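Note that this complex is displayed minus one protein chain, with the remaining chains in position.
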Amino acid sequence: MLGLLEFDPSIDFKLLLAVLLIPLIGYVLQIFLRDKLPRGDWILTGGMGIVALITVFLAAKAIAATTAGEEFFHASSDVGMQFGWFYSDLETPAVNVIAGILYDPLGAIMLAVVGVVSFCVHLFSQGYMRGDKRYAIFFANLSLFTFAMLGLVLSDNILFLFIFWEIMGLMSYLLIGHFGHDPSQPFFHRWATWASKKAFLTTRVGDCCLFIGIFMFWDQFQTLSFTGLWEAGRAAVEANGGEFPAWMTTAGLFVFGGTVGKSAQFPLHIWLPDAMAGPTPVSAMIHAATMVAAGVFLLGRMFPLLSPEVLTVVALTGSFTALFAATIGMTAFDLKAVLAWSTVSQLGFMVAAVGLGHVTAGMYHMVTHAFFKGCLFLAAGSVIHGCHHVQDMRLMGGLRRKLPVTYICMLVCTLAIAGFPLFSGFYSKDQILLAGWASVGDIDHFGGTALFALIALPVAAMMTAFYMLRLIFITFHGEYRGNMQEHMYSEMIASEGVEGPDPNEHGPGEHGDDSHATHEPHEDPFRKNSMTQALVILAVMAVPGVAWVVHTWVGGLISIHTLYPSGIADWIGAKVPEGIFDPDSHMAHVAHGRALYLSLFVACTGILGAFYLYVMRRDLPAKITAGLGILYTTCRRRYYIDEIATACVINPCVKLAVILKWIDEKIVDGLVLLVGRVNKLAGFLSAWFDRMFVDGAVNAVAHVSQAFGAAFRLLQTGRIQQYATFAVGGGLLTAAWLILS
Amino acid sequence: MNDHTILSWITFIPLIGMGAILFVPRNNSGVIKLIAGIATAIPFLLATQVYFGLFDKKSAELQLVQQLDWIKAVDAQYFVGVDGLSLALIWLATLLMLVAVPASFGIQKAQKSYYALLLLLEVGIVGVFVSLDYFLFYVFWEVMLLPMYFLIGIWGGPRREYAAIKFFLYTLTGSVLMLVAIIALRLDMGAIGAENPFSIPEMTLQAGAGMLTGTGLPFGGHLLGMQFTTWIFWFLFVGFAIKIPVFPFHTWLPDAHVQAPTPISVILAGILLKLGGYGLMRACFPIVPSAFNEFAYALGILGVISIVYGAFVALGQTDFKRMVAYSSVSHMGFVLLGMAALQNWGMSGAALQMFNHGTSSAVLFLIVGVIYDRAHHRDLNGFGGLAQVMRKYWALTTLGFFAALGLPGLAGFVSEAMTLMGAYNSEREGFKTLVIISVIGIVITAAFLLWTMQRVFLGNLNEKYKDFDDINFREIMCQAPFLFLCVFLGVAPWYLLDWMQPSIDKLVTTLGG
Partner (left out) sequence: MGLGAYVAVSAALFGLGIVTIISRRNIIYILMGIEMILNAANINFVAFNRFGLTEAGSLEGKMFAVFTIILAAAEAAVALAIVLNVFHLFDSIKPSEADLLRE
């Protein structure tokens, strides 16, 4: 048994390669043979099932090794599995990009998460997307999306990470825009087009920052591989007397820019809530296993290279985003919007944890979050499917009896995200709060940042518990409100005082499918319903007990000491609060205790608050929102960030483009034309001179000749025979003259 | 045909084809097309053979050299050869011309002259890439100009005369400056007693030894307060920069593109622009390295202005083809930036960017051609929802657009990344800032391409266009080789870079990097 759990480079790298290639091959098959394959979706789902099995199996090996206290770092370049990308020759690595696979604890756990969640999403999509016009393309894209994320995780160098990172951007563009080609769904048709473009461009701003960050590190270190970068970073810092050189702070900030874009941190978070314009399984994919996780994963990979100054910025951004998004989440009424804002907020938690030095807490929260958020989105998809594509929670209610499996799964995951004790989210969120306490204790390093984080994060956690339970109570409890008439709905929207159309809300008439009024919500039997099957797989991971097992295993796999090779792990100790770096220290015990009480307190407060407002006193929320007035509206309108971005970035860019176009046509080209005109004028002038004077003299000669010509011209009839006559006559005359003389 | 004449065959087979076409009656268009196809296919096959067979990719030297006396009075020679710099571009040129023939099947007007001129154009283009004698280089450079003038001026759009004359005069101005510089260099080479005074490799050698400074000329090394080499540098640079085109010499490009028929646009963007970049690498920088090093920062700035300015102006366009034309300005800015940085990756990236832009812009212009053939206009705001009726076309366009905006996994990314990383790593001052600024261009490029995608393909379908045919087989086959190259070189860039590397390294060393 133990032999089986030994990492064997000769086989396991091939397995990892297979993990990468299966979705890619599936994609190619599906794209080119979609009409000829009997059930392409099953090939892809089955392939993803195999991927999930392999990744979990390999993760088990990693867990076995790290639990036994071994160092678990396997680079395929050690066994010769690598290739030169720019040039095929491998002898001059400094001027080449040499790519291979890096399989380490962080990669192992991430890979397993991606494999399992992606499999569940595939499974779910079979039910959810049935009947879609572009069903085959959807599955193909989903597979390639997974491929990109798997590649990103397995890359042993940052340039390849970036490549997969960008491919993922493309796939998110295509998948979010999935409905953009289907005019039968008028609302999504418009929205998906717009949202997909927004997602790609917003993340691309972050991507370009990351790109520049990569330049900076490569410029100094002449290597792109992670292990090489870590070593070079350590050497550079040691050469600088233990301080990070200033350029590393700049470079680190640029790299963090990539995370801000991809993991939807303030102020580039704006794309994520709109990304729900895509089909719900895609949302699950983006929010759980792929896109947003990539940003956090990048932080994990680059953590050793981030200077304390960068970490301060990271922690501040993360804490602020966590709090900021949570406030918006409390006001949203669209089922998916609540979940989207909760993702932004949870990502803030992860980022903040990394910033506070507790990189493993961030990574661990990413893992648990991937499972429960994947499940929540899929459950939301199941609800939306059951309610015939209604997304507004105010049109639901009382669904727990109609969608029992969905309800249970969603409840489990909600408790997990709320941080309810013994559910999976509790363990990870507890760790993040612990990071806060530990770093407050380590005041030299973290100063006010830790204090801010320690206030913002628990408040955000409390809000999370509140709005997630609010979601459950509104959606699944009370009476079913789906039969509400359209005018009542409009009045309700109007009474909110939100001006202008909000893409998050769309009334019953908007999606060309008004059948919800006549059909009751329903859920297909579990046995035949791949949607609920997928839900259950994911929800199990959050259930108490299972969560504890996962916690133990993953906790052993990714700790601050196993995440990086031993030399690096010791070196980064300086950036990590003592209470985290040394779990047996006094500070660790103190922080642990406080974090435990704090997380218990905030979770229970939030849940009880939601229960009070949405179960016991349902009349209160409306009064409170009315009382808050403009504060509520601002929050509801997402603090007008979109409007600000449009006014401050997008419109100026377009205006600038128009102005530059004008300059180009009138000034740059105008100069060219002016030169042309001046030349033309000079030409006319010299032509005039030429005609009047130079040509005049010539013409005078010509006129004389012309006069003669005119006389002789009379002889010119153009008739050959006449000419011949003249010639013969002339010849005869000449002959006569010769003879006579 | 042996190894030493194969380049001449590649260059002149289209000329033979042109001669053959002149003997075919003008209404026998089938035979004309067949001859044009054969006369472009053979050079392509030969170039492929050179690429994969005859050329030694480990060597940085000029290969397959043929050197004959030509005009003894001025010591001009017929001197041709290839190295890693020119080889890929020759191959691309022959491929583009091969594709240009079927892409032109839609043209009905005066087909005989059209295909004859097309073949003459190929002679000029390939000739520039193979010639190593400056006189020969100049002759081919001018040979190329004339067919282009007629191809735009006769087969172009409504304002074709304006565009053709603008193109001709603009490029001719550049050529004249170049000619002045060439004559000056010839005289200087004569003054230092060079054996082959027009030979570009010999000029490079002399310049590398610091000999080519004009001291032997009547006015000495200085003229009007500037050094001889500075004059030469700017004359040559402007001559080539107009072709690239670099801001502010770019305004002929959008007009020429908009008026030119689709295949001519493809050739123009695909290979003609590369002559400028190639000329700088082959026949400008190595001949006046001191001036190049002195003005590198200025070149870098021009490159970055082209990148960012080109992208912004493209964002402001409403004409599909003009937008693509400005995106060319933006993409070719990377070439200049990469070269100016004088770093191996930067230089390789620049050379690769030329090739990759050749393929991706060819795709973009073919895409515009497809829609123009159906709708007979190019107003971006006049389309919408075409993805619903033209599925295959939309899929190919998506691929082409993402190749153009430098998505990793596709070719454009490799060259952009190499260029920018090289430029960032440059030892020259100020290039780090330039790189960071130029990244704005990348974002804006993504913005205008996606916006175009949205305006043309997404949203509501215009009723007028609901009966549009999807892209047909011939149109797909025209795009297919370039799309394949975009994907293939994005995944396996070493298939070009391995061949280029020795020559690039040598060039960088020559320039003092």
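Labels A and B are assigned to the chains in the order they are written; within every chain, residues are numbered from 1.
Note that in this section contacts are C-beta pairs under 8 Å (C-beta built on N, C-alpha and C of every residue); 3 or more make two chains touch, one makes a residue touch a chain.
Note that this is a predicted model, so its numbers are computed, not measured.
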{"item": "Chains still shown that are in contact with the chain withheld from the display", "value": "A"}
{"item": "Omitted-chain contact residue, chosen from A:Asn483, A:Thr552 or A:Thr725", "value": "A:Thr725"}
{"item": "Hidden-chain contact residue, picked from the options A:Asn679, A:Asn699, A:Thr717 or A:Thr734", "value": "A:Thr717"}
{"item": "Interface with the unshown chain - residue positions in chain A", "value": "716-721, 724-725, 728"}
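The rule is short, and it goes like this: only the chains that are shown with their structure count from here on.
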{"item": "CA centroid of chain A to CA centroid of chain B, Å", "value": "35"}
{"item": "Partner chain B, residues of chain A touching it in the complex", "value": "84-89, 95, 159, 162-167, 169-170, 173-174, 177, 180-181, 183, 189-190, 193-194, 197, 200-201, 204-205, 208, 211-212, 214-216, 218-219, 653-654, 656-661, 664, 668-669, 671-672, 676"}
{"item": "Touching residues (chain side chain B, partner chain A) in the complex", "value": "166, 169-170, 247-248, 250-252, 309, 312-317, 344-345, 348, 385, 387-388, 394, 398, 402, 407-409, 413-414, 417-418, 420-421, 424-425, 432, 435-436, 439-440, 442-444, 446-448, 450-451, 453-454, 457-461, 493-494, 497-498, 501"}
